[in-house]
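Working notes, beginning with the structure itself.
Let's look at chain A:
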Amino acid sequence: MYDSHFPILVVVIPMLVSFVVPLVGMWNKKLPFYMATTAMIASLATSIGILVQVLQHGPISYRLAGWAPPWGIEYYIDHLNAFMTVLVCFISVLITIYSQKSITQERPDKEVHFYCILLLLFTGLLGMLVTGDMFNIYVFLEISSLSAYALIAIGDEKAHFATYKYIIIGTIGACFYLLGVGYLYIATGSLNIHDLSTLLPPLYGSKVIVVSSIFFILGLGIKMGLFPLHTWLPGAYTHAPSAVSAYIAPLMSKVAAYVFIRVLFTVFDIRFSFETLPIMEILGWVAAVAIIFGSIVAISQSDIKMMLAYSSISQIGYIVLGLTMGNREGFIGSVLHILNHAFMKACLFAIVGAIIYRHGTRTIERFGNLHRTMPWTSAAFAVAALSMIGLPPTAGFFSKWYLVLGAISAGKWAFVVIIMISSLLNAVYFFRVIEHVFWKPRSGGIDLPIERNEAPKSMLIPILVLAIGILALGFASHWIIEMVIGQTTPAGIL
Partner candidate 1 sequence: MENIFGHANYFIYIMLMMIGLYGMMAKKNLVKKLVGMNIFQWSLILFFVSIGAKDGGTIPIVEGAHGHGHGADLLIQASHYVNPLPHVLMLTAIVVGVGTTGVALAVLLNLYKKYKTLDEDEIIGKL
Partner candidate 2 sequence: MIWQLDLILLVFIVACAIGALVVKDLLGSVILLAAFSLLMCLLWIEMGAVDVAFTEASVGAGITTVFFVIAVFKTERRSKD
């Protein structure tokens, strides 16, 4: 009956629940977790409903407050946002279930408000995804950023400084985004994405438009963690509580990447992004440097969370690289990599969290014999790591396949070489960890008796679901591309 309201329900359900959580938390500390999980599952169900509707009937437009766009705010959901929404909801549900034990151990005093803020973060991410209004994106971007700041700040002893850095840089990013919106507004007088896309083409020569596009790229680049604007990212991912890293690392930068795609391919069209300015050419090389830089720095890390953070920088490079190729294969590779990388990073950070939960260490050198104490977790780690390297038949292989295909179709052989080098570098640092996990004895206590000490079920099950998901996504990749991602290709891309 309410299926026409799904687009708003998906955002409003977690929002409303988050308002209630602090009240409920006053008399029961355990309930907020269940409320958060339920709300996220409801959102997941709704988002699946949206995806089904979009697949059947094409894009959905929903008028908030009943006003027609461009006067009112419009929710506009096509294949790309519907797909991203399902992805965000799915990972959120898993990581929320996962976070229960972890947060109870790490910060037992802050449990109640943790779930409230987690729901707000979730709301912010979803709000950015479904909306069709440039300024609305900014508002929800700020909701998600504020909650992310708070969540990161309760991490380890260095977390506060990392958060402060993140706040400063993140605010610059958000303000740059807002400047971009302002310049567009001056030139066109509209804020609605689809209105803008029809108003803009005659104005492409204008300096205002050019500058606005540059500020969008800078602002969203900061929010994504695109090299060289990534400086906040390693600290924030590393020092956050493990459940928060597992939530933020796969999702925040992906949603920013979605907005990036939206701006470059829907608001501005292909013609502008590729012909009017050499933005894409430059971005491609920036992304290439990001890929290599992230991988090389990751190799030299001894803290596994730091290593994963730098690997994220490199993977963001992949996503941007695919977009700059300007052909269908590259675009599909990018979107597929958003999906795959979200799964892989969620899985890896969740595993690291489980290791911290049981062994209290995140130094790679101290991971010896982990496969005896935590066999399932180690197996999941192996799967996720192989996927990061891009070995078949895991999911990571297929995004790499499309990226390489895109680079070859675009005739950019240098990018092929860079992707090849980067996957070798990935192999170097992931196999280093695998070696420690599987073959090295634990340094220090050699005579310690080795007994099974697997992570608790509520942490293990999300990890295993993600690991199986990585394998399943590999086999289902063509199906997913045919059903969903193939439809997201923006007009003008061959």
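The candidate set was assembled so that all candidates are chains of the complex that A comes from, given by their letters.
By our rule, a contact is a pair of C-beta atoms (placed from the backbone, for glycine too) under 8 Å apart; a residue touches a chain by one contact, two chains touch by 3 or more; residues count from 1.
Bear in mind the structure is a predicted one, so any value in this text is a computation, not a measurement.
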Check each candidate in turn (1 or 2) and state which touches chain A within the complex. 1
Provide the residue numbers of chain A that touch candidate 1 in the complex, in ascending order. 135, 138-139, 142, 145-146, 149-150, 153, 157-158, 160-161, 163-164, 167-168, 171-172, 175, 178-179, 182, 185-186, 191
